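Only a single protein chain was left out; the remaining protein chains are all shown in position.
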Amino acid sequence: MSLTVAARLVEAVLFAAEGPLTPQEIARHAALEESILPHLTALADHYAGRGIELVERGGRWHFQTATDLSYILRREREEPRKLSRAAVETLAIIAYHEPVSRAEIEAIRGVQVAKGTLDVLMEAGWIRPAGRREVPGRPLIYATTPDFLSHFGLASRRDLPGIEDLRAAGLLDPIDLAMENMESQSLLENDEEQDEDEDNEA
Amino acid sequence: MSLTVAARLVEAVLFAAEGPLTPQEIARHAALEESILPHLTALADHYAGRGIELVERGGRWHFQTATDLSYILRREREEPRKLSRAAVETLAIIAYHEPVSRAEIEAIRGVQVAKGTLDVLMEAGWIRPAGRREVPGRPLIYATTPDFLSHFGLASRRDLPGIEDLRAAGLLDPIDLAMENMESQSLLENDEEQDEDEDNEA
Partner (left out) sequence: MTGETPIQEKLDLDVDALLGDSDWAEPVRRVPGEAVLTVSTEGWEGPLDLLLALARTQKVDLREISILALVEQYLRFIEEAVELRLELAADYLVMAAWLAYLKSGLLLPKEAQPDPSPEELALRLHLRLQRLEAMREAGARLMGRDRIGRDVFVRPAPEGLHRPKSIVWQASLFELIQAYGQVKARTAPRIHVVARRPVMTLDEAIERVSRLLGMEIDWTDLSRFLPETADPVLRRSALASSFVAALELAKQGRVELRQEAIFAPLYLKPASLGAPA
């Protein structure tokens, strides 16, 4: 395949970059005024089925080895960061609920977030403080980073495994909200219990 | 161009290699028994005129950015410099307490702040002089810049974790506070049990 000068530049910039790049960053490095996206999609198509693939993760692009070759390439490599079970669960809770406060994480896990859990995830560059919740105490809330998406091969948070099913099943709602929903549902089914339910809520 | 699995593996191994590889090394990494050379020459042909090229130097193969595009590359192979410990601390204090004077930074750090430290932070574009304190001597005061926020991925300074958040994340731990932490932790645990009970009864 012969490429235009612009496409060659985009390819070279991505190849030489030290990390994932946004189209704007690529344009700046390649000194291109035109839109980069068509080149990126053309390149991604071109690399489909090759040993290397061009992928987009959270709006940033990078080259990586093809995922289906992992069975061969994996064996000589050491496991990256081994996370504790607590850290894995905490990361999952942040990713699926973000932004989320520490108290909310603790409510789901039923235990305090141990020291060394959030800081391990922050040190890995997977989570970041993302402002404060405007409730009494103004707790800090946490969210995932673009590096999280890159590391786990997610184009966006919508690609989190099973997130749509969990949302549809209400499993990402806080328990109070879930209870309310259930009550209003049962209200529809049975008007008579209405008063009693409201009493219980109070 | 569609490739055989073997050629894809050769491509992936070369891409992920730390340095140039001999065909034997490639064969070992790719777990291939067959001869690698035909794949290498086919790949090299394929990449001719692209942004990346596959080259052989003294029997070892590697990918590199096309030589005519090398102007996009970093000219000097200089390592990005890590901020010194003192500079990181100073920056943190400015971020948490801005605007602050040098004397105030020193009071918080408990150590003198070298002039060069502030210069480095200004050169990095993370702090700026923000007027003078109207006290005797009218010392210069410093604040962070918008570049600071964007470099550290913060929407605003309010996103910085507070002392309680740092404590919870274990970031206040290392020195001499073990006792205090244990106390506050057992307090927290008591609080939590209370919360849980309230939760369940709500």
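The chains carry the letters A and B, assigned in the order they are written, with residues numbered from 1 in each.
By definition in this document, contacts are C-beta pairs under 8 Å (C-beta built on N, C-alpha and C of every residue); 3 or more make two chains touch, one makes a residue touch a chain.
Please read all numbers here as calculations on a predicted model, not as lab measurements.
Asks: Per the definition of touch given earlier, which of A:3, A:42, A:103 or A:179 contacts the omitted chain?
Replies: With A:3, A:42, A:103 or A:179 as choices, the missing chain is touched by A:179.
Asks: Which residue, A:17, A:44 or A:103, contacts the hidden chain when the whole complex is considered?
Replies: Final answer for the missing-chain contact: A:17.
Asks: What residue numbers in subunit B mark contact with the hidden partner chain?
Replies: That gives, for subunit B, the contact residues 12, 15-19, 64-65, 71-75, 77-78, 80-83, 85, 87-89, 91-93, 95-96, 108-110, 120, 123-124, 126, 152-154, 160-161, 163, 166, 169, 171-177, 179, 189, 193, 197, 199-202.
Asks: What subunit A residues would touch the chain not displayed?
Replies: Contacting residues on subunit A, toward the hidden partner: 13, 15-18, 29, 62-67, 70, 73-74, 77, 79-80, 83-86, 88-89, 91-93, 95-96, 108-111, 119, 122-123, 125, 128-129, 150-154, 160-163, 166, 169, 171, 175, 178-179, 182, 199-200.
Just so it is clear, only the chains that are shown with their structure count from here on.
Asks: Give the list of subunit A residues in touch with subunit B in this complex.
Replies: 1-3, 7-13, 15-16, 29-30, 49-52, 63, 65-66, 69, 72-73, 75-76, 102, 106-107, 110, 112-113, 115-119, 122, 128-132, 140, 145, 176
Asks: Of all residues in subunit B, which touch subunit A in the complex?
Replies: Per the touch definition, subunit B meets subunit A at residues 1-3, 7-13, 15-16, 29-31, 49-52, 63, 65-66, 69, 72-73, 153-156, 158-162, 165, 168-171, 173, 185, 188-189, 192, 196, 199, 202.
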